[in-house]
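First up is the structure itself, then whatever we jot down about it.
Only a single protein chain was left out; the remaining protein chains are all shown in position.
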Amino acid sequence: MFAAIEIPTVPPQASEFAATYDLFFWYITAVILAGAGVVFAMLIAFSYLYARRTPTDRTPRILGSTKLEMLWTGIPFVFFMSFFVFGFKIYNDQLDIPDDAPEYFVAGKQWMWKMQHPDGQREINELHLPVCDQRDASGKLTDPGIKMSGTSEDVIHDFGIPAFRHKFDVVPGRTITVGYKPTLIGTYHIFCDQYCGQGHSQMVGKIHVLSKADYAAWKEGTFRLPGKNPVDGSPAWEGRKLFLKLQCNSCHNNEASARAPQLSGMYGTNRPLEDGKLQKFDDEYIKRSIRNPIAQVAAGWKSIMPAYPVDKVDEIELRNLTAYIKSLKNTDKLPDRTELAPAPVGAPVQPSPGAAAPKP
Amino acid sequence: MSEVRDTIHEKDEHTVASFGSTMTTFAVLAVLAVLQLSVGFTDFGPMKILASLTITGVQVFVLSVFFMDLRQADKLTWLCAGASVFWVLIMFTFTLTDFITRHMAAY
Amino acid sequence: MAANTMADEPAPVAHHFNNMLQQQSTVRLGMWLFLVTEVLFFGGAFCAYTGYRIWFPKEFEAGSAALNVGIASVNTFLLLTSSLTCTLAIRSAYKGNQFGIKLWLLATIVLGTVFLSLKGREYHLDYEEGLIPTSKRIVIQEEQPDGTFISKERSLFAENVTKVLHKEGYDTTGVYMPRVQLFFVFYYVMTGLHVLHMIIGIGLLSWQLILAQMDFFRHSERYVYIEVMSLYWHFVDMVWMFLLPLLYFAGPHTLHQAIEQFKLALGIASGHH
Partner (left out) sequence: MTKVPELHYTPQMVPMPELPPEQEANRLHYLNHSYGIFSWLLTVDHKRIGLLYLVSASVFFLFGGLAVALVRLNLITPTGAILELDQYNKAFTAHGTIMLFLFLIPVIPGVLGNFLVPMMIGAKDMAFPKLNLLSWYVWMAGAMFFVWQLTVGGLDTGWTLYPPYSSKYSHTNVLYAGLGIFITGFSSILTAVNIIATIHKMRCPGMTWSRLPLFIWAMYATSLIQLLGTPVIAVTIILLATEKIFGVGIFDPALEGDPILFQHMFWFYSHPAVYIMILPGMGVINETITCFSRKNIFGYKAVAWSSVGIAVVGFLVWGHHMFLAGQGYYLGLLFSILTMLVAVPSAIKVFNWSATLFKGSISFEAPMMYTMGFLVLFTIGGVTGLYLGVLGSDIHLHDTYFVIAHFHFTMVGGMLMAWLAGLHFWWPKMTGKMYSDFWSRLAAVVAIVGFIMTFIPQFILGYNGMPRRYPNYAPEFQFLNILSTAGASIQGIGYLMPLFYLPASLFLGRKAGGNPWMATGLEWQVPSPPPMHNFDSTPVVYFGPYEYSMPNGLGQLEKAGMIFSDEESTIAHAGQSLPEVIRGS
């Protein structure tokens, strides 16, 4: 165990933010070392110079000095403010994320990290990311990097990647989005930093930053699924499968007797609600209507739809359903109510007429 | 030397309010309570909460100044009352700032 | 007026005080400091309440609409009167009127007790209507357009509160019941804490009454003990002044409804439907 003692000194700088962060970190360190140095110098010097010589030492009656006190109130204050300004700047910069960045998704649950790539590819406790290497002439990174949206299915967790100098709490019931620009190829820790129960320290993972080529290859390697199912793996496709599995199509369909409103071609339009207000048909509205249908009922429809809490439709599935409904153009029909959920991956492709579709 | 030897304490010498003024205070409070109820029983829409809280504020002021004798209390007692209000305000300001602004932008 | 002649001789001062004035002002300050913590205590609850009310105004009004304002309205005046009577008790103590002390203290205790019993009745009514927050779920049969029945699982609380609200003629479309339940949690916690404080207050009053019975207040300087106790009592009244508009009158109510509800509470309801 002690054969090769490993003493961590500085963690790898694996993202653009990490570089900025370390600059700031060492700036603070320099300043406070200087400040503390002054104090320690005073302590040492005085303890040496003014150590009690004779028991009857006389000491001058010094009550203080307004000038000095001003000085050591003012100077620290100025530096503290500089910390604040600098710190706020880097905090702010890492918050604005390019819109064209592909969105990865992480859902924490006791005690694992469930990740999903933009194309629907899922991983547990591991995440493969492409490195950012497009730079302009000045060497500035032009790669948009990636978006990382996170939420939790039970308690509060915290998705932390020391090598990126980055972490954020994943809070149940909310989705928080941050951005990464990995710059250094390698494998790094993922830690859960917010205490979440017995397995807290087991809730760790690895983040693999791969070159763009390797990333593509990795995709290739893991993406082809057995059987001939035409799975394209996108969230929308996953959503469609779910749409059938949950039998949303028994009400949301294109038949005359449909008991629920039309979904295709709705995205982005304003829909009238029963209380007369107009509601924009956006992601938020879709998600809300699945979790809590009666909150905003579309005009002219009875609120007969059951609610789907997190135990019925978890965060990732909710996201997939949303993606599917989003993807429905006016032209494409909703699956009609007789269409069954496709057989699961690996099952016989053509279900024999007798065999019912697997119900959830 | 008794003057010198008297310990330091911020003096606040009280007398009790006259019977008349006590009854007057009560009358005022009762009227305010009636007002409070009538506001409660009518529909002002969003103004309702403002109106009723204003009345409550007046009630609390009257009660504390006359019944709780802030009227003749010393600075220190006023400080207590003031401090409690101030700290409650601190709590409300920050917490509610979060409740109101979180949806605009959160980390 | 034997009391007065006795009040002339100075009251004994506690060993660590120099004079009566110091003792009195210290005792007074002590209670004020304690009230500061009480304000922050209720402040915390109100803060949480306000936050959620900002988020869910619709549901909180709905929840409030299901409450019994009749009892609340009457209680307001009971508590106000009790504040008056305990102020009068201080006055009698200051004047050294022993009978007055006992009379007014007793009056205050009685008023407080009536308040509590009415409050208890209100809780009981809520219980009967099933307005108790719970995680229980029930299965109900719901008729489909095609005449068939399908069974659905609903929250027990949601069903009950919907029933009550419809009875009150309140339109529950778009009201999300879990949030209404949140309102009711706050209703019970805040009124519960208030009731708890009233019980403690009545305890203090009774203690003072016993002291009065033991002629403790023969020295009129000791009126300060009744005063600090009354400070506490006034504070409890003050809390109620906030609870009334925030809990009971957050939603729509009418005087008629209040009267009906109060009759119902007394069991002399005249066809309350």
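Per-chain residue numbering starts at 1, and chain names A, B and C are given in the order in which the chains are listed.
Rule of thumb we're sticking to: a contact is a pair of C-beta atoms (placed from the backbone, for glycine too) under 8 Å apart; a residue touches a chain by one contact, two chains touch by 3 or more.
Note that the structure is a prediction, hence the values are computed from the model and not measured.
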{"item": "Omitted chain's touching partners, listed by label", "value": "A, B, C"}
{"item": "Sole residue of A:V171, A:I286 or A:I325 that reaches the chain not shown, by the stated touch rule", "value": "A:V171"}
{"item": "Candidates A:V155, A:L244 or A:A258 - the one touching the absent chain", "value": "A:V155"}
{"item": "Footprint left on chain A by the chain that the document does not show", "value": "1, 5-11, 21, 24-25, 28, 32, 35-36, 39-40, 42-43, 46-47, 50-53, 55-69, 72-73, 76-77, 80-81, 83-84, 86-91, 94-95, 110, 154-156, 158, 160, 162-163, 165-169, 171-174, 176, 189, 191-202, 204, 309-310"}
{"item": "Missing-chain contacts mapped onto chain B", "value": "1, 4-10, 76, 83-84, 87, 90-91, 94-95, 97-102, 104-107"}
{"item": "Chain C residues that touch the omitted chain in the full complex", "value": "15-18, 22, 25-26, 29-30, 33-34, 36-38, 40-45, 47-48, 51-52, 55-56, 133-135, 176, 178-179, 181-182, 185, 189, 193"}
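Please note the rule applied: only the chains that are shown with their structure count from here on.
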{"item": "Centre distance in Å when chain B and chain C are each reduced to the mean of their C-alpha atoms", "value": "17"}
{"item": "Set of chain A residues in contact with two or more other chains", "value": "none"}
{"item": "Contact set on chain C toward chain A in their complex", "value": "145, 152, 173-174, 176"}
{"item": "Interface residues, chain A side, partner chain C - complex", "value": "259, 274-275, 292, 294-297, 306"}
{"item": "Complex contact set, residues of chain C against chain B", "value": "18-19, 21-22, 24-26, 28-29, 32-33, 35-36, 39-40, 43-44, 46-47, 50-51, 54-55, 69, 73, 76-77, 80-81, 83-84, 87-88, 90-91, 94-95, 223-224, 227, 230-231, 234-235, 237-238, 241-242, 244-245, 248-250, 252-255, 258"}
